[in-house]
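Of the protein chains in this complex, all but one are displayed in their positions.
Naming follows writing order (A and B), and every chain is counted from residue 1.
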Amino acid sequence: MYDVAIAGAGIVGAACALEFSRNGWRVAIVEPAEIGGGATAAGMGHLAVMDDSPAQFALTSYSQKLWQDLSPSLPPDVEYLPCGSLWVAADEMEMDEVRRKYDYYSARRLPVEILDAQALAEAEPNLRPGLAGGLVLKQDSVIYPPCAARHFITEACKLGAVFIPRRRIVKAERGSTHLDDGTTLAAANTVLATGTAASKMIPGLEVQPRKGHLVITDRYPGFVNHQLIELGYLKNAHSVQTDSVAFNVQPRKTGQLLIGSSRQYGMEDPAIDAAMMSQMLARAVAYMPGLRSISAIRGWTGFRAATPDKLPFIGECPDRPGVYLATGHEGLGISTSLATATLLCDLLLNRESAIPREPYAPNRTFAHA
Amino acid sequence: MSGVIIVGAGPGGIAAAVTAAQAGAKVTVLDDNVAVGGQIWRGGYHEYSPWIGRLAQSTVTLVNGVRVVSGDSDRRTLLLDHQGEAEELSYSKLILATGARELFLPFPGWTLPNVMGVGGLQALVKCGLPISNKRIVVAGSGPLLLAVASYLRKGGAAVPLIAEQTSLRDLASFTVSLAAAHPAKLWQAVHLNPGPRYRSGCWIEAALGSSRVEAVRVRRGTRAWEESCDYVANSYGFVANTELAALLGCKVEHGAVKVDSSQQTSVGDIYCVGETAGIGGVDTALVEGQVAGYAACGQLPQASRLQPARRKARSFARLLNHTFQPRPELRTLGQPDTIVCRCEDVPLARLRSADSWRSAKLHERCGMGPCQGRICGPATQFILGWEPSSVRPPLFPTCLGNLLQENSVK
Partner (left out) sequence: MPDIRLTVNGVEISIKQGTTVAAAVLIADVAAFRHSVSSQPRGPLCGMGICYECRVTVDGEAHARSCQIVCRPGMQVKTT
């Protein structure tokens, strides 16, 4: 008899497994494929703070603090790299946005720094000349998420959690969770941390796949120092209808460069779209011309779980008592996994949370455009 | 530019090219190496085969130093990396003669400098490595061992041991089958004098040395001994290079591209010949290259006439592959600290905790290096039973700039 069965051992499910286990609950985690093998493996593994909305800022900054507290205990294969994020401004209009963000983050006591054109060139010599400057978020960092997910599962199991590999939860109701082999787990509650697959189990759930492409290079240590993102990234993440790309390059501890990002709508085919990948890389090369001659060794795609307001679903599923959602994190799943786990745990244990939970409630209504 | 594009200028690609050109097609052959011939005819010297001369005299356009990085079978295009520059090529018919690579099975010390594949060392010698008075242990599986040992001895090397993993009983049984079904091959075999120190049921257990190999420890039954050496030539047969075919959507079964009797794959207008359609050696590649060359040009009666020769070649290949397949003991050569993924230095112990190729890749970095799992993948398949994952572009590491669609279609 379990207190909770968790569907999905991606970063969110794994974080939930550990948090519930730490609080003394009996946990089962059910995963049909590889631990951290879905969107968790496909994404860029950044631990970032974003200020798209107050609720997004609250969730990302809270979660970032939890990651910081955790970071000393993370094993080496999680590749925790406190490189900071550098939002790159191409022109004066984007520098206005830099200054706005600076004020916003400073007021909330996040360590940030404005770089003018020269300071930017010194911080990142491989950026093209002629950029206006940037904003450094010093507390942002980068990890390798599949190993983080595995670490959380391992730690959860040490505390008594049971990992059920190569099985899938197909039906969930209060008291029982049904697996694809016909067996049933006696579990008081179920958490669905299944990314885009959640909408298959909960018809009508407003989680849509948002396809992204990524490319990783061979080892070129020192080519990039911070995670680099163009300010235009925000415009792209905003847009609900059009396919888009944005410059986003991340250094890995191995010295490899991870290059993104692209967003496409209504796509279910995981095949690489050569035209989309080309567009994405062209954007990257426009910001860092030296990338042209760097060796690309692998490319892949992944599907972010996107909701209409870019905030995840963390809480009880409407009309399904005992079934909880932890999905819809779009591009911030890694960043907000820890806060998601803590908020969900707070909810089930009937505790106050460090931040308000309402903005992420699954039963919220959306002001559709 | 459309017409017949052939990927690979080994025996299969050459035979296909010459045949198609003679049938009137506009033919282009693409190859990664500096000269034609693939592995077995490396260097492309005319003495190797009359086919090389026929190619030289044909109307075929040859492009060397080029790799196919990606392709689109709907648009019938290939994306090439031609000495660092991207080019897009379109085809009407495509013949894949991408050959095979050697199967490497990890053992302690296999990563020491101067430990190479059997074909690998031969390739280096053909490309200028002098081996006069060097001691070289040749080990592994199959007739290639004898061919290479003989070649090395002619180059002045001492080959103190040829270690064939196949048992004496299986070799004897093979000889009997040759006599029954392929007497011409038996006659050839009789003339392949193995020379001194050919040992069956024998394999390398470890390579010893600090900064380069100095000796190997060899096992034969209950006996183990050390053999000092300057180089080791060790590999256990071949793995078909099916990646491009798979990327283009061709059905691949048991590590070989599925083809019909005209060498047609499961994707329209794409053919596959030789090793990539199943390890089969030179004879198979030559006959299948011709079949595909005819078939791609619509000359089906000519393709048909080659069916008996094709069947015979494939039948011999099956017998060869069955006889010389790696034995179970080779699964146990690797120790916990033996490196399996050389690009990322992942030892066997770390792979034991994974339950699939993908899990090993995501959690242990196995297969995440520039060889893209070409060396470690088949090894893990043999040792751990893992099926490989699906193939994605780029098929080979290539400059990021080459993935930008700035180039016009040729």
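Following the convention adopted for this analysis, a residue touches a chain if its C-beta (ideal position, glycine included) is under 8 Å from a C-beta of that chain, and two chains touch if they have at least 3 such contacts.
Please read these numbers as outputs of a predicted model, since none were measured by experiment.
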Options B:143, B:249 or B:370, residue touching the unrepresented chain:
B:370
Please pick, from B:71, B:120, B:326 or B:367, the residue that touches the omitted chain in the full complex.
B:120
Where B:69, B:145, B:259 or B:343 are the choices, the one touching the absent chain is B:343
Can you list where chain B touches the absent chain?
32-34, 39, 43, 101-102, 104, 111-117, 119-125, 127-130, 211-212, 339, 342-345, 369-371, 374-375, 397
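Here is the rule we use: only the chains that are shown with their structure count from here on.
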Report, in whole Å, the distance between the mean C-alpha point of chain A and the mean C-alpha point of chain B.
42
With touch defined as at the start, can you tell me which chain B residues reach chain A in the complex?
70, 72, 79, 355-356, 358-359, 362-363, 368-370, 372, 392-394, 397-401, 403-405
List the residues on chain A that touch chain B in their complex, please.
33-37, 41, 77, 146-147, 150, 165-166, 215, 217-218, 259, 272, 274-275, 277-278, 281-282, 284-285, 291-300
